[in-house]
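A protein chain is absent from this complex, but the other protein chains hold their places.
Lettered A, B and C in written order, each chain numbered from 1.
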Amino acid sequence: MKNPYLPIPMVVKKACIETTDRMLRTVELAFLSEEDGQSFRFIPGQFCELSIFGKGEAPFGIASSPTEKGSLKFTINKAGVVTTALHHIEEGAEIGIRGPLGNGYPIDLFEGKNVLVIGGGFAFTTLRSLIVYLSHPKNRSKVGDITVIYGARLPGLLLYKEELLEWEKRNDLKLILTVDQGDEVWKGKVGLVPNVLEEAAPSSENTYAVICGPPIMVKFTFPKLMALRFPNERIFTSLERRMKCGIGKCGRCNVGHLYVCKDGPVFSYAQLEKLPKDY
Amino acid sequence: MEAHWEPKILAFLCNWCSYAGADLAGTSRIQYPPNIRVIRVPCSGRINPLFILKALQSGIDGVLVSGCHPGDCHYLSGNYIGRRKSATLKRFLEFLGIEEGRVQFSWVSAAEGGKFSQVVQEVTEDIKRLGPIKRFVKNRVQGV
Amino acid sequence: MIQQKIREKAKELLSKKEVDLIIGFGEGTLPLRATPIFIRTPEEADRLIWNSFCESNLAIYLHKFSQFKVGLIVKGCDARSVIALSLEKRFRTNPVFRIGVPCQRMVDRRKVKKAVRGEILEAYEEGDQIIVKGDGFQISLNRDDFLYHSCQVCTHRNPTHADLLVGDPFEESPLLEIPPEVREFEEMSSEERWRFFEKETSRCIRCYACREACPMCYCRECFVDSSRPKWLEKSLSPSDLQFYHIVRAYHQTGRCSGCGACERACPMEIRLTYLTRKLNQDVKELFGFETGIDPDAPPPLSTYETEDRQEFIK
Partner (left out) sequence: MKLKLDKNELKPFLQSLIEDYDVYAPVELKEGVSIYKKIDQPEEINLNLLNPQKPVKEVFFPQSEVMLRYERAGKRSQVALMEEVVRERVIFGARPCDIQAISVIDEVFLGKDYTDVYFLHKRKASTIIGIACNHPLSTCFCSSTGGDPFSRKGSDLFFIDLGEAYIAELLTEKGMAFRENRFFKEASSEDLTLAQQIEEKASKKTDASLPIDGIEKRLDQMMESPFWDRIHEKCIGCGICTLLCPTCHCFDIMDEDLAGKGQRVRNWDSCLSTLYSQETSGHNPRPTGRERTRQRLMHKFNYFLKNFGRIACVGCGRCILYCPVNFDIRQVIKEIQKAGDS
């Protein structure tokens, strides 16, 4: 029987610092065994436990899209022991991963619908996965309009800057970037994500909203979506909790009777409303 | 006891005195046993008892903490505060059953290269007499 | 008697709104036990009790209730913990109102249980006797034979610096100078002492109840929980258990009131007070300091005298 605690060996293919504060680093991992690579199937919104022997494990949303074959990307905020190690790890080094874990975004539901993606700060990772996935030539026709609102505190803190530039050029994707505080070269919007959302006022008709960001942003975005008449069942968000096992055994990440690692991390607002406010 | 056993001794030396004392011993070509590994600290008052315990647990056979003579502290009172910690910790460890002499203290000024050498010799002899540390040291599980 | 007075004082303080709540003892759900209770209205004050089972050091609750004006029932040890905490500036905003009760020394429920065959279903005090009853038995035990180690040797049963005192102060002398097992320990060789410590700590299950029960263990991050630096591992390696117990005790140097809450809390019955007792002795001998007696004397490890002893330094 498969041991769900055994990490799959991968190797760091590429790594780069994303932001001017140097707190966010994206690592691209390749499978050491081809077999592992082939059997690893995931959907946007799922996560993995990254494992560095001697330091431990920590959960990270998968930032790459299932359409980007052969490797996995993760963007890591430097905070604790494992994330610091992940910031120091060199290209070519081995790393373990366990996953894919969790449920992911309900991409089947999105078929034939418009998708509104709202992101803030470094929680944009799994949203990148979603956007790349949906806008892939193979999938683009399956959904209607794609609108992306993405904000960060400062222009330098936006993730995936080169890709953002490319997305801006696309005509099948509407991208609105905003920062809390601009600088001399910033040409985009200045303002908080909930306010920018209110101003952009995307139609809720036939549309699903996906939000991921710091708790405070999510908290203030929900009412704005309500005002735009998004029904609860069509708003999805990804929760973050302290996790260890990632498979619903170790306790700790539950919200009510549901486990963020196993039953989430993606929940609809309708689900969250029924759960205790324990997050 | 293993035939070739040489004790490992960790010495926490105050930057302003004992560390310079050790340096002086070196430049003056005064010999002292090579058993000590030096960690330079800003003041003997900086020594957290956890440092000493962690060293012993990791298999260090003896610990020496050396700072400035009373009245000479670069920060005025660091060594006095350290002295109280040292006094209570030393007694407590001995009470618990860690052998007397595993953890030692000295005052060595920057000018006392000779004294430094003397202290290291004494400490090394004491630890040799005690033998390798057995109590408290962590027996790593197989493979670790 | 004392119980009645405690209730009266509590009612008075609550009705005059001098305190937000009274923290004291109420009837426990098990024989030989009292339990901490939190009284907010004069009507509830009749739930307060006083007997030889009021073992908890209630100063532990001052952290939890720091935003309130607390009236605290204090025995000698609780009172000294309050002083020690205030020396460490734990409650600057709301001073604690201390209702002092001279302590008759508390009964060690485990000792009583072990002296009896069969389960104790009921227990009460009658003069200097404890009457215990169970299925088919009733036994009378001499109270003073069943006291906590920490209580046997206690020389500060009268609360220091209480805001009011309920009951008459006792003459301060220990029931026992040194408990026999401590004397035994002191006569051991270094090796034997280590074996004893090793054996005791080997039962540790790392519940940290000894830490949580101690009013002085309030670090925001305990050294055992620190991940950077990681001082020790969290498994049951004997050395890590010893590490924890050495540092937990040593961190009490000059801060421990000797209440024995750590030892009472331990579900594995690890002997702990002999460690802190030794530290208290040393601090008294070296620096002339006793925890919680002088509300102005700085904690001994945060100060110094130029004439402190140093014969141990080369």
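Convention: a residue touches a chain if its C-beta (ideal position, glycine included) is under 8 Å from a C-beta of that chain, and two chains touch if they have at least 3 such contacts.
It should be emphasised that the depicted structure is a prediction, and the values quoted were computed from it without experimental measurement.
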Given C:Phe38, C:Phe91 or C:Phe312, the one touching the chain that is not displayed: C:Phe38
Which of C:Leu62, C:Val166, C:Met216 or C:Ala265 contacts the chain that the document leaves out: C:Ala265
Residues of chain C (touch criterion as defined above) contacting the omitted chain: 28-30, 33-38, 56, 60-61, 64, 110, 113-114, 119, 121, 203, 205-209, 211-213, 225, 233-236, 261, 264-265, 267-269
Contacts of chain A with the absent chain, listed as residue ranges: 1-7, 9, 11, 53-58, 79-80, 83, 92-94, 96, 215, 240-242, 244-245, 247-257, 262, 276-279
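Please note the rule applied: only the chains that are shown with their structure count from here on.
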Shortest walk length in steps over touching chains, chain A through to chain B: 2
Intercentroid distance (Cα basis), chain C paired with chain A, Å: 50
Of all residues in chain A, the ones touching two or more other chains: none
Multi-chain contact residues (two or more partners), chain C: none
Chain B - residues contacting chain C, complex: 49-50, 53-54, 57, 70-71, 77, 80-81, 83-100, 104-107, 119, 122-123, 135-139, 141
Partner chain B, residues of chain C touching it in the complex: 190-198, 223, 231-232, 237-240, 242-243, 246-247, 249-250, 253-254, 275, 278-279, 282-283, 286-287, 300-306, 308-310, 312-314
Chain A-touching residues of chain C, taken from the complex the two chains share: 227-228, 230
